[in-house]
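The block underneath contains the structure these notes are about, expressed in C-alpha coordinates.
Every protein chain except one is present and positioned as in the full complex.
Moving on to chain A:
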Amino acid sequence: MSLSVDLHHRFDGFTLSARFDVPQGVTVLFGKSGAGKSTVISAVAGLLRPDRGRILLDGVTLLDTDARIALPPHRRRIGYVFQDGRLFPHLTVRQNLLYGRWFAPSSAGPADRPAFDRIVDLLGIAPLLHRRPGLLSGGEKSRVAIGRAILSNPRLLLMDEPLAALDEARKAEILPYLERLRDELRLPILYVSHSLAEVARLATTVVLLDAGKVLATGPAAEVLADPSVAPLVGLRNAGAILTARLAAHEADGLSRLDSSAGPILLPRLSQPLGSVLRLRILAQDVMIATEAPKGISALNILPCRISAIHIGDGPGAIVQLAAGEDMLIARITRRSVQSLKLTQGAAVFAVLKAVSVAQENVGFGQP
(Lines give C-alpha, C1' and ligand atoms only; values in the text may rest on other atoms or scores of the structure.)
Protein backbone atom coordinates (compact mmCIF):
# COMPACT_ATOMS: atom_id res chain seq x y z
CA MET A 1 0.00 0.00 0.00
CA SER A 2 1.17 3.47 -0.72
CA LEU A 3 -0.48 6.83 -0.92
CA SER A 4 1.25 9.70 -2.58
CA VAL A 5 -0.12 13.18 -2.25
CA ASP A 6 0.82 16.35 -4.09
CA LEU A 7 -1.58 19.23 -3.53
CA HIS A 8 -1.75 22.94 -4.23
CA HIS A 9 -4.72 24.89 -3.05
CA ARG A 10 -5.39 28.53 -2.30
CA PHE A 11 -8.29 29.96 -0.36
CA ASP A 12 -8.98 32.88 1.93
CA GLY A 13 -5.43 34.15 1.78
CA PHE A 14 -4.03 30.74 2.68
CA THR A 15 -1.85 28.70 0.37
CA LEU A 16 -1.43 24.98 0.78
CA SER A 17 1.42 23.36 -1.05
CA ALA A 18 2.05 19.88 0.26
CA ARG A 19 3.76 16.81 -1.08
CA PHE A 20 4.35 13.59 0.85
CA ASP A 21 4.06 9.81 0.73
CA VAL A 22 2.21 7.66 3.21
CA PRO A 23 3.73 4.21 3.88
CA GLN A 24 2.19 1.31 5.81
CA GLY A 25 1.22 1.90 9.43
CA VAL A 26 -0.12 5.05 11.04
CA THR A 27 0.97 8.29 9.42
CA VAL A 28 0.20 11.25 11.62
CA LEU A 29 -0.38 14.54 9.85
CA PHE A 30 0.76 16.83 12.59
CA GLY A 31 0.49 20.60 12.87
CA LYS A 32 -1.17 23.52 14.62
CA SER A 33 -4.76 24.38 13.78
CA GLY A 34 -4.79 26.26 10.51
CA ALA A 35 -1.74 24.41 9.21
CA GLY A 36 -3.84 22.85 6.43
CA LYS A 37 -4.26 19.33 7.85
CA SER A 38 -8.00 19.17 7.33
CA THR A 39 -7.69 20.56 3.81
CA VAL A 40 -5.25 17.79 2.92
CA ILE A 41 -7.42 15.06 4.37
CA SER A 42 -10.60 16.42 2.71
CA ALA A 43 -8.82 16.45 -0.63
CA VAL A 44 -7.67 12.85 -0.14
CA ALA A 45 -11.26 11.82 0.67
CA GLY A 46 -12.56 13.71 -2.36
CA LEU A 47 -14.72 16.10 -0.34
CA LEU A 48 -12.65 19.07 -1.44
CA ARG A 49 -11.41 19.76 -4.93
CA PRO A 50 -7.95 21.37 -4.81
CA ASP A 51 -6.84 23.89 -7.43
CA ARG A 52 -4.07 21.60 -8.58
CA GLY A 53 -2.83 18.21 -7.50
CA ARG A 54 -2.29 14.50 -7.88
CA ILE A 55 -3.28 11.78 -5.46
CA LEU A 56 -2.36 8.15 -6.08
CA LEU A 57 -3.46 5.24 -3.92
CA ASP A 58 -1.95 1.82 -4.71
CA GLY A 59 -1.25 2.98 -8.24
CA VAL A 60 -4.84 4.11 -8.78
CA THR A 61 -5.20 7.76 -9.67
CA LEU A 62 -7.78 9.32 -7.38
CA LEU A 63 -7.07 12.85 -8.52
CA ASP A 64 -5.08 14.36 -11.32
CA THR A 65 -6.13 17.88 -12.12
CA ASP A 66 -3.86 18.03 -15.18
CA ALA A 67 -5.51 14.93 -16.66
CA ARG A 68 -8.95 16.10 -15.42
CA ILE A 69 -9.40 13.01 -13.28
CA ALA A 70 -11.27 13.37 -10.00
CA LEU A 71 -12.86 10.26 -8.58
CA PRO A 72 -15.97 11.09 -6.53
CA PRO A 73 -15.73 10.23 -2.80
CA HIS A 74 -17.97 7.17 -3.03
CA ARG A 75 -15.66 5.53 -5.57
CA ARG A 76 -12.39 6.12 -3.71
CA ARG A 77 -12.86 3.41 -1.09
CA ILE A 78 -11.33 5.56 1.60
CA GLY A 79 -12.81 5.30 5.08
CA TYR A 80 -13.17 8.60 6.91
CA VAL A 81 -13.59 8.92 10.66
CA PHE A 82 -14.83 12.43 11.29
CA GLN A 83 -14.03 14.41 14.40
CA ASP A 84 -17.74 14.70 15.23
CA GLY A 85 -18.57 11.05 14.44
CA ARG A 86 -21.40 11.86 12.05
CA LEU A 87 -23.38 8.74 12.85
CA PHE A 88 -26.73 8.47 11.08
CA PRO A 89 -29.31 9.37 13.73
CA HIS A 90 -32.15 7.44 12.08
CA LEU A 91 -30.28 4.12 12.07
CA THR A 92 -29.31 1.81 14.92
CA VAL A 93 -25.67 1.25 15.76
CA ARG A 94 -25.76 -2.05 13.87
CA GLN A 95 -27.30 -0.41 10.79
CA ASN A 96 -24.70 2.36 10.99
CA LEU A 97 -21.91 -0.21 11.11
CA LEU A 98 -23.30 -2.13 8.14
CA TYR A 99 -24.04 0.97 6.06
CA GLY A 100 -20.84 0.88 4.01
CA ARG A 101 -21.11 -2.84 3.41
CA TRP A 102 -24.02 -2.33 1.00
CA PHE A 103 -21.72 -0.43 -1.28
CA ALA A 104 -18.45 -2.33 -0.86
CA PRO A 105 -17.57 -3.85 -4.23
CA SER A 106 -18.48 -7.49 -4.58
CA SER A 107 -15.09 -8.12 -6.19
CA ALA A 108 -13.65 -7.88 -2.70
CA GLY A 109 -14.43 -11.43 -1.65
CA PRO A 110 -15.76 -12.36 1.77
CA ALA A 111 -12.25 -13.32 2.81
CA ASP A 112 -11.08 -9.74 2.23
CA ARG A 113 -13.86 -8.21 4.19
CA PRO A 114 -13.22 -7.31 7.77
CA ALA A 115 -15.44 -9.66 9.76
CA PHE A 116 -18.26 -7.84 11.50
CA ASP A 117 -17.97 -9.75 14.76
CA ARG A 118 -14.24 -9.27 14.95
CA ILE A 119 -14.42 -5.49 14.51
CA VAL A 120 -17.31 -5.23 16.97
CA ASP A 121 -15.20 -7.21 19.43
CA LEU A 122 -12.05 -5.23 18.79
CA LEU A 123 -13.88 -1.96 19.48
CA GLY A 124 -15.93 -3.33 22.35
CA ILE A 125 -19.27 -2.12 20.91
CA ALA A 126 -21.27 -5.36 21.05
CA PRO A 127 -23.55 -4.11 23.87
CA LEU A 128 -24.47 -1.04 21.79
CA LEU A 129 -25.62 -2.74 18.58
CA HIS A 130 -29.35 -2.21 19.14
CA ARG A 131 -29.08 1.32 20.47
CA ARG A 132 -29.50 4.51 18.47
CA PRO A 133 -26.66 7.03 18.22
CA GLY A 134 -28.63 9.75 20.04
CA LEU A 135 -28.04 8.21 23.45
CA LEU A 136 -24.41 7.11 23.08
CA SER A 137 -21.61 8.80 25.00
CA GLY A 138 -18.87 10.64 23.13
CA GLY A 139 -16.42 7.76 23.44
CA GLU A 140 -19.00 5.22 22.29
CA LYS A 141 -19.87 7.38 19.27
CA SER A 142 -16.18 7.57 18.32
CA ARG A 143 -15.78 3.81 18.49
CA VAL A 144 -18.89 3.21 16.39
CA ALA A 145 -17.71 5.78 13.83
CA ILE A 146 -14.35 4.02 13.61
CA GLY A 147 -16.06 0.63 13.20
CA ARG A 148 -18.37 1.99 10.52
CA ALA A 149 -15.43 3.31 8.49
CA ILE A 150 -13.45 0.06 8.80
CA LEU A 151 -16.41 -2.14 7.86
CA SER A 152 -16.86 -0.28 4.57
CA ASN A 153 -13.72 -2.23 3.62
CA PRO A 154 -11.55 0.77 2.71
CA ARG A 155 -8.05 0.71 1.25
CA LEU A 156 -7.03 3.58 3.51
CA LEU A 157 -8.46 4.99 6.72
CA LEU A 158 -8.54 8.73 7.35
CA MET A 159 -8.98 9.96 10.89
CA ASP A 160 -9.53 13.65 11.46
CA GLU A 161 -8.68 14.31 15.11
CA PRO A 162 -11.00 11.53 16.24
CA LEU A 163 -10.14 12.25 19.88
CA ALA A 164 -10.23 16.04 19.85
CA ALA A 165 -13.83 16.27 21.02
CA LEU A 166 -13.24 13.88 23.94
CA ASP A 167 -12.05 14.54 27.47
CA GLU A 168 -8.87 12.93 28.80
CA ALA A 169 -10.69 9.94 30.27
CA ARG A 170 -12.44 9.18 26.97
CA LYS A 171 -9.18 9.60 25.06
CA ALA A 172 -7.57 7.08 27.34
CA GLU A 173 -10.53 4.80 26.62
CA ILE A 174 -10.15 5.01 22.81
CA LEU A 175 -6.37 5.02 22.37
CA PRO A 176 -5.84 1.33 23.17
CA TYR A 177 -8.47 0.46 20.54
CA LEU A 178 -6.62 2.55 17.96
CA GLU A 179 -3.38 0.76 18.81
CA ARG A 180 -5.07 -2.59 18.40
CA LEU A 181 -6.47 -1.53 15.04
CA ARG A 182 -3.06 -0.42 13.87
CA ASP A 183 -1.44 -3.63 15.01
CA GLU A 184 -4.11 -6.16 14.08
CA LEU A 185 -5.62 -4.89 10.83
CA ARG A 186 -3.06 -4.19 8.23
CA LEU A 187 -4.92 -1.05 7.23
CA PRO A 188 -2.89 2.08 6.55
CA ILE A 189 -4.14 5.06 8.53
CA LEU A 190 -3.67 8.75 7.84
CA TYR A 191 -4.30 10.43 11.16
CA VAL A 192 -4.70 14.15 11.71
CA SER A 193 -3.63 15.43 15.10
CA HIS A 194 -2.27 18.44 16.91
CA SER A 195 -1.36 16.47 20.01
CA LEU A 196 2.24 15.35 20.45
CA ALA A 197 1.13 12.77 22.98
CA GLU A 198 -0.98 11.10 20.28
CA VAL A 199 1.92 11.30 17.82
CA ALA A 200 4.29 9.69 20.33
CA ARG A 201 1.83 6.96 21.05
CA LEU A 202 0.42 6.12 17.63
CA ALA A 203 2.63 7.35 14.83
CA THR A 204 4.73 5.12 12.64
CA THR A 205 5.44 8.01 10.31
CA VAL A 206 5.03 11.74 10.90
CA VAL A 207 4.28 14.45 8.35
CA LEU A 208 4.82 17.81 9.97
CA LEU A 209 2.71 20.54 8.40
CA ASP A 210 3.04 24.24 9.11
CA ALA A 211 1.30 27.14 7.33
CA GLY A 212 0.39 24.92 4.39
CA LYS A 213 3.85 23.44 3.89
CA VAL A 214 5.45 20.11 4.77
CA LEU A 215 8.38 20.88 7.07
CA ALA A 216 9.49 17.38 7.92
CA THR A 217 8.48 13.85 7.15
CA GLY A 218 9.84 10.47 8.17
CA PRO A 219 9.69 7.77 10.86
CA ALA A 220 8.17 9.11 14.07
CA ALA A 221 11.28 8.63 16.20
CA GLU A 222 13.43 10.54 13.71
CA VAL A 223 11.09 13.47 13.23
CA LEU A 224 10.45 13.85 16.96
CA ALA A 225 14.19 13.79 17.66
CA ASP A 226 14.95 16.35 14.97
CA PRO A 227 16.26 19.42 16.84
CA SER A 228 15.00 21.80 14.17
CA VAL A 229 11.47 20.44 14.60
CA ALA A 230 11.35 21.08 18.35
CA PRO A 231 10.68 24.84 18.17
CA LEU A 232 7.84 24.20 15.69
CA VAL A 233 5.97 21.78 17.91
CA GLY A 234 6.44 23.94 20.99
CA LEU A 235 9.49 23.68 23.26
CA ARG A 236 7.49 22.53 26.25
CA ASN A 237 6.07 19.57 24.34
CA ALA A 238 9.07 18.65 22.26
CA GLY A 239 10.43 15.25 23.13
CA ALA A 240 11.84 12.09 21.66
CA ILE A 241 10.66 8.52 21.93
CA LEU A 242 12.73 5.64 23.15
CA THR A 243 11.84 1.98 22.71
CA ALA A 244 12.50 -0.34 25.63
CA ARG A 245 11.62 -3.85 26.75
CA LEU A 246 10.25 -4.50 30.22
CA ALA A 247 12.90 -6.74 31.76
CA ALA A 248 12.19 -7.15 35.48
CA HIS A 249 10.12 -6.00 38.42
CA GLU A 250 12.55 -5.26 41.24
CA ALA A 251 11.95 -5.82 44.93
CA ASP A 252 11.86 -2.11 45.87
CA GLY A 253 8.83 -1.40 43.65
CA LEU A 254 10.66 -0.28 40.54
CA SER A 255 10.52 -1.88 37.11
CA ARG A 256 13.59 -2.23 34.96
CA LEU A 257 13.39 -1.67 31.21
CA ASP A 258 16.19 -2.39 28.81
CA SER A 259 16.79 0.12 26.06
CA SER A 260 19.54 -0.04 23.46
CA ALA A 261 21.40 2.66 25.42
CA GLY A 262 21.13 1.02 28.84
CA PRO A 263 18.68 0.20 31.62
CA ILE A 264 15.88 2.55 32.65
CA LEU A 265 14.09 2.35 36.01
CA LEU A 266 10.47 3.40 36.39
CA PRO A 267 7.90 3.04 39.17
CA ARG A 268 6.25 -0.40 38.98
CA LEU A 269 4.52 -0.95 35.61
CA SER A 270 1.51 -3.20 35.20
CA GLN A 271 2.46 -4.62 31.80
CA PRO A 272 3.68 -8.22 31.54
CA LEU A 273 7.41 -8.82 31.43
CA GLY A 274 8.76 -8.79 27.89
CA SER A 275 6.38 -6.05 26.70
CA VAL A 276 7.98 -3.58 24.31
CA LEU A 277 7.10 -0.05 25.39
CA ARG A 278 7.45 3.34 23.82
CA LEU A 279 8.80 5.86 26.29
CA ARG A 280 8.38 9.57 25.79
CA ILE A 281 11.16 11.77 27.12
CA LEU A 282 10.57 15.52 26.93
CA ALA A 283 13.52 17.68 25.85
CA GLN A 284 13.17 19.81 28.97
CA ASP A 285 13.52 16.73 31.18
CA VAL A 286 16.96 15.82 29.86
CA MET A 287 20.17 17.22 31.42
CA ILE A 288 23.59 16.77 29.87
CA ALA A 289 26.75 15.90 31.81
CA THR A 290 30.19 15.59 30.27
CA GLU A 291 31.34 13.10 32.91
CA ALA A 292 29.43 10.27 34.52
CA PRO A 293 27.63 12.08 37.38
CA LYS A 294 28.29 10.86 40.89
CA GLY A 295 26.25 11.62 43.99
CA ILE A 296 23.07 12.41 42.10
CA SER A 297 19.54 11.24 42.89
CA ALA A 298 18.55 10.65 39.28
CA LEU A 299 18.36 6.93 38.49
CA ASN A 300 18.30 7.06 34.74
CA ILE A 301 21.57 8.12 33.22
CA LEU A 302 22.38 7.00 29.69
CA PRO A 303 25.69 7.29 27.87
CA CYS A 304 25.15 9.15 24.57
CA ARG A 305 26.92 10.82 21.73
CA ILE A 306 25.99 14.31 20.54
CA SER A 307 24.72 14.03 16.99
CA ALA A 308 23.50 17.59 16.40
CA ILE A 309 23.26 20.96 18.12
CA HIS A 310 20.58 23.42 17.13
CA ILE A 311 21.11 26.95 18.46
CA GLY A 312 17.90 28.97 18.53
CA ASP A 313 17.32 32.73 18.42
CA GLY A 314 16.85 32.99 22.17
CA PRO A 315 19.02 31.80 25.04
CA GLY A 316 18.18 28.13 24.41
CA ALA A 317 19.65 25.31 22.41
CA ILE A 318 18.38 21.88 21.43
CA VAL A 319 20.92 19.07 21.50
CA GLN A 320 20.26 15.80 19.74
CA LEU A 321 21.78 12.75 21.35
CA ALA A 322 22.31 9.28 19.91
CA ALA A 323 21.43 6.88 22.70
CA GLY A 324 22.14 3.40 21.42
CA GLU A 325 19.86 2.95 18.44
CA ASP A 326 17.45 5.61 19.62
CA MET A 327 17.56 9.38 19.66
CA LEU A 328 16.98 11.82 22.49
CA ILE A 329 16.73 15.57 22.46
CA ALA A 330 17.73 17.84 25.32
CA ARG A 331 16.77 21.46 25.79
CA ILE A 332 19.57 23.37 27.49
CA THR A 333 20.95 26.91 27.40
CA ARG A 334 23.46 28.29 24.92
CA ARG A 335 25.61 29.25 27.88
CA SER A 336 25.81 25.58 28.91
CA VAL A 337 26.71 24.56 25.36
CA GLN A 338 29.65 27.00 25.52
CA SER A 339 30.80 26.34 29.08
CA LEU A 340 30.70 22.55 28.62
CA LYS A 341 32.29 22.94 25.16
CA LEU A 342 29.73 20.64 23.64
CA THR A 343 30.47 19.67 20.07
CA GLN A 344 29.04 17.25 17.60
CA GLY A 345 30.39 13.74 18.16
CA ALA A 346 31.29 14.33 21.82
CA ALA A 347 30.52 11.53 24.29
CA VAL A 348 28.25 12.74 27.09
CA PHE A 349 25.75 11.44 29.63
CA ALA A 350 22.02 12.17 29.49
CA VAL A 351 20.36 12.53 32.89
CA LEU A 352 16.65 11.82 32.53
CA LYS A 353 14.54 13.74 35.04
CA ALA A 354 11.25 12.23 33.90
CA VAL A 355 10.18 9.42 31.64
CA SER A 356 6.63 8.57 30.71
CA VAL A 357 5.22 5.52 29.02
CA ALA A 358 3.73 6.73 25.76
CA GLN A 359 2.39 3.45 24.60
CA GLU A 360 1.26 0.26 26.23
CA ASN A 361 2.65 -2.19 23.80
CA VAL A 362 4.45 -1.79 20.51
CA GLY A 363 3.07 -4.43 18.24
CA PHE A 364 3.31 -5.17 14.55
CA GLY A 365 2.77 -1.54 13.66
CA GLN A 366 6.47 -0.80 13.76
CA PRO A 367 7.95 -0.31 10.29
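FYI, a contact is a pair of C-beta atoms (placed from the backbone, for glycine too) under 8 Å apart; a residue touches a chain by one contact, two chains touch by 3 or more; residues count from 1.
One rule holds in what follows: contacts and distances are computed from a predicted model.
Chemist: Given the choices "Glycolate oxidase iron-sulfur subunit", "Molybdenum transport system permease", "Ion-translocating oxidoreductase complex subunit C" or "Aspartyl/glutamyl-tRNA(Asn/Gln) amidotransferase subunit B", state the protein name listed in UniProt for the chain not shown.
Modeler: Looking only at the record, the undisplayed chain corresponds to "Molybdenum transport system permease".
Chemist: So one chain is hidden, and I want to know which residue out of A:10, A:49, A:90 or A:236 touches that hidden chain in the complete assembly.
Modeler: Missing-chain contact among the listed residues: A:90.
Chemist: Of the residues A:10, A:74 or A:118, which one touches the chain left out of the display?
Modeler: Of the candidates A:10, A:74 or A:118, A:74 is in touch with the missing chain.
Chemist: State which residues belonging to chain A touch the missing partner chain.
Modeler: 45-47, 72-80, 82, 84, 86, 88-90, 99-100, 102-104, 132-135, 148-149, 152
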